[in-house]
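With one protein chain removed, the remaining protein chains of the complex are shown where they sit.
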Amino acid sequence: MVVEQVVLIIAGALALVSALGVVLMPNAVYSAMMLLLNLISLATIFLLLHAQFMFAAQLVVYAGAILVLFLFVVTLLNPQGENILRDKHRLQQAGAISLGLFLACLLVGGLLYAFTSATQPDLASTVTQAGSTYGTVEAFGQALFTKFLLPFELTSLLLLVALIGAVVLGKRR
Amino acid sequence: MSGITITMVISALVFTIGACGVLLRRNPLVQFMSIELMLNAGNLAFISFGGMTGSAEGQVFVLMVLTVAAAEAVVGLGIIVAMFRRRRRIDVDEVNSMEG
Amino acid sequence: MPEAIGLVVLLPLLGFLGIALFGPRMSQRGAAIFACAMVGLAFLAAVLTALTPLFYSDNWGSYGLYKYDWTLSGTWRVTFGLAADPLSVIMALVVTGVGFLIHVYSIGYMTEHGEDGHMHTEKDYRRFFAYMNLFVFAMLLLVTADNFVWLLVGWGNVGLSSFLLIGFYKNRPSAVAAARKAFVMNTIGDVGLLLGIFVIIANTGSASFSAALTSANLTSGDGSWREWAAMLLLIAAVAKSAQFPLQTWLPDAMEGPTPVSALIHAATMVTAGVYLIVRAHPIFGNSTVALVVVPIIGAFTAFYAATCALAQTDLKRVLAYSTMSQLGYMFMAAGVGAYEAAMFHLVAHAFFKALLFLAAGSIIHSLGGEQDMRNMGGLRKQPAMRMAWIGFTIGALALSGIPPFAGFFSKESILGVFPLFGQATENYNPRGLDPIFLSVIGWVGLLTAFMTAFYMFRAYMLVFEGPQTRLHPHSNPANMSFVLAVLSVLSVVGGFLAMPGLWNFLHDWFQPVLRVFDANAGERGVWFPIQTNGLEIVELVLGVGAGVAGIVIAVGLYTFTRQRAADALQPTLTGTAEEQQRAAEGAVQPRRATGASLLTPRGLEEAEIRRVIAGRNLSPVNKREVGLPTGRILPAAKPKFNPLKLGQQAMTAFLLYGWGFDLIYKMLFSWPGEMTGRLIARFVDQEAEKAVDYGLGGMAWEGSKASRKTETGLVRNYALGILLGTVALLIYVAVQTVQR
Partner (left out) sequence: MQWTDVLSFVIKALIVAAALGGLGLYSSLFERKLVGRFQNRYGPNRVGPFGLLQPLADAVKLLFKESIKPKEAKNPLYSIAPIMALTIAMTAFAVIPIGPDNLNIFGAKFFIADVNIGILYILAVSSMGVYAIALAGWSSGNKYSLLGAIRASAQIISYELALGLSLLSVIVLTHSLRMQDIVAAQGTVWFVIPAIISFIVYCTAAVAETNRAPFDLPEAEQELVAGYLTEYSGMSWALFFAAEYINMITVSSIATTMFLGGYRPIIDLGWGWDWAAPIWFVIKVSLLMFGFVWLRATLPRLKYNRLMHLGWQVLIPLAVVNLAVISIIVAVVS
């Protein structure tokens, strides 16, 4: 179990650092790179949680498609670097930071409270208890195409709408 | 600290960082990326709880989130590009009136 | 196969959606055929459903197929389900069967031009069929729903599609006004239905027929809610079936195209009220008030509508009042618990009233939109009108209750429920109603039967006999004649569903539904019961006699007056001056007060004839046209004071305008409302405006000035607001959790 723990810690730290990087990098391209790093480390955590399909989906869809789109736009528009320390709206900045810290404390405190008050079994052991099929493409597909068929089909509608919206927006008037 | 606690704390922190990013950055593209961070934090929470309960429903939710994120990115980026075409600068603070 | 009921409902919806969505891609004819095919297939599916007893020995089983959850609230739920039981199936058969025939008829009817010579564009044509399919769908939903909520959905949609179809000629103000009127009246009924459903759900805990009606039938517990429910449902039934006091919309609804009148305002929609009473019979039959009120309303409406029909000049309005009158019969029967008789008359009436309307429609169509009977005449001799003549005659005979037409059986089975001579037997009177009360209702029904025969043959005489009209009918398309033929056959054989003493198919058919009410329901005959006291033969003779008498009197009277009219008017055109003078005083009156005369060569207005005769306002050319020697001036005819004639005219007007109910309603509801509105507009509004201007307006102004500061327009500020809300919510949850 040691390997997984170590990998989890490394990936988690990487995820946090890269998330900070997304927010703090002055140039949007570097933010995008940091987001890529974040996605990959989160995908690694997914893998550790035995969600193999989600690992692949995260990489293919998020990293391979959505983020590439971001990168396209960023490189094409090539916005100027931005110094977040020099913000006209001081109140906004102060409020954001204080609220963010508060939210973090609240969430982490709540989680720790919840997880310590109730005895939680070890993550890996719960997964193995739940059966080795958890997270496989087969189990996931079973759930997706039986119980969640209608929501699944509805997402296709959502994508269609987004597609049309993008075409409309992209058309030069 | 068990695995699920670690992942959930990571999820909470990434979410907070994303939220702060939306509030602090003036570049809409980075704001968007911060929103993606928040969505990803949500995904991690879904998968953690899914793994805890051993049901695939968490993963199904993640798939929905992926779809929504894709749709949102397409439309949002389209809007940003349209904004850029019109103003030649992208700064959300400048988009503060309804008129074109 | 009870499952086929799903198709019955879905196909017309498909037709509607198909034409609505892909209509512009279809040709005119293609859309029409598509619509017909959908209804036709629905009919086949309904037939398949009706064959259920052949496949399953326990025949219908229970209410409700295709149960899908629709609304869930705790333990209470509304499902969407379709009922395949004898009642809904027979309604579905009538709706799809008659509906299909009328759709086919409409292909021909709607092609060239509508009434008033209003040209149909292709768009109108498709719109018509889309609406018709929508109506059929809504009606089928109404009759096949297995719970009150979906019944309400169908009910409302039927009202909507009726509104759309009455106002089909949307450029004609009168049609639009009629549509609005019908809609408002129907909405009153919808509210009643809604409230009734609330009462039912509140007291039975369920909206589904099986649960609600079964618990309505329990004698234990407080049953007073059934009175309320019955009265509220009755409002709905009365509005939909154009019964007193919500009857005034039906004659006006004749502004719609004739196939619409035939389908909606004769065969299907207006019968929904009867259907509701029969469907909810555990509520109506257990309500002591309803047992009295419903037959009274029915009898009164039957009588009222028959009197009004006597004076109508518009062919379609005659039929509209007749429909109302026949629905009154059904209410009479359903009110006292003779549900089988009511349903029998409903089915038979659907056949012959549709036939009458379509025959009238083909006459109107042939005459280029002319609806006034006074401009018709002698159509029997027109070869183009042969089919319409046969159809109308059969329909009129059926409506008059002449054996062996369908109306005879069905109407006699209703009249047979009411003991004319006050005799009380268990068979007659399972509800234990006062025999005298029943006998009064029976006599009203008998009188109505007489009047029915009279006005039908009055219409017949005006349209088909007498001097020939100046209008030259053109022949109808084959599909219209075909439909008339089919409906004629149905009107002849439709009565054999139930034969006295031989078989009683309807009785067996309705057993499973009516058994819900009580085990002995089956003992109530659908036909007039065979008894031992011999009086029923007398009643039968009286019933038929009323019809025959009506016919004989009408034929005699109108043969005579026609002749007199023709004789009297003749000299005005050809005779000497003295004869013309005499004619000017006495002639023409038998025909009508105003309108075109069919005896004049060019169809001049009658008022103009008077002027011709008087020699006023007439150019020499016109005088020559009507054959008057030019230059002569005749003195104007002076009307003499004639109380009898005046009374007759007043009576005619009274009846023509439906006893003035429109006026009464206008004075009671419309006028006060308008006046109140005006008063408020004049006095209150101005003051209130000032107050609002300086008070509320100022507050809003100041308030918005203050709150405008928060609207920075910066997206990030708003996002901060969202985060603030999230944190606040989280704190609340955290505090709650820790406290617990």
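In this document, chain identifiers A, B and C correspond to the written order of the chains, with residue numbering beginning at 1 in each.
Going forward, contacts are C-beta pairs under 8 Å (C-beta built on N, C-alpha and C of every residue); 3 or more make two chains touch, one makes a residue touch a chain.
On a predicted model such as this, the values are computed, not experimentally measured, just so you know.
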Chains still shown that are in contact with the chain withheld from the display: A
Touching residue (missing chain; options A:29, A:112 or A:169): A:29
Residues of chain A (touch criterion as defined above) contacting the omitted chain: 2-4, 29-30, 33, 36, 52-53, 55-57, 59-60, 63-65, 68, 71-72, 75-76, 136-137
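In this text, only the chains that are shown with their structure count from here on.
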Pair sharing more residue contacts (C-beta pairs) when A-B is set against B-C: A-B
Whole-Å separation of chain centres (CA-atom averages), chain A against chain C: 63
Between chain B and chain A, distance of the C-alpha-averaged centres to the nearest whole Å: 7
Centre distance in Å when chain B and chain C are each reduced to the mean of their C-alpha atoms: 59
Contacts with 2+ other chains: residues of chain B: 19, 23-24, 26, 93
Per-residue multi-chain contacts in chain A, two or more chains: 89, 92, 95-96, 99-100, 103, 107
Chain C residues within the chain B interface of the complex: 712-716, 719-720, 723
Of chain A, residues touching chain C in the complex: 89, 92, 95-96, 99-100, 102-103, 106-107, 110, 113
Of all residues in chain B, those that touch chain A in their complex: 2-10, 12-21, 23-27, 29-30, 32-34, 36-37, 40, 43-44, 47-48, 50-57, 59-60, 62-64, 66-75, 77-82, 84, 89-90, 93
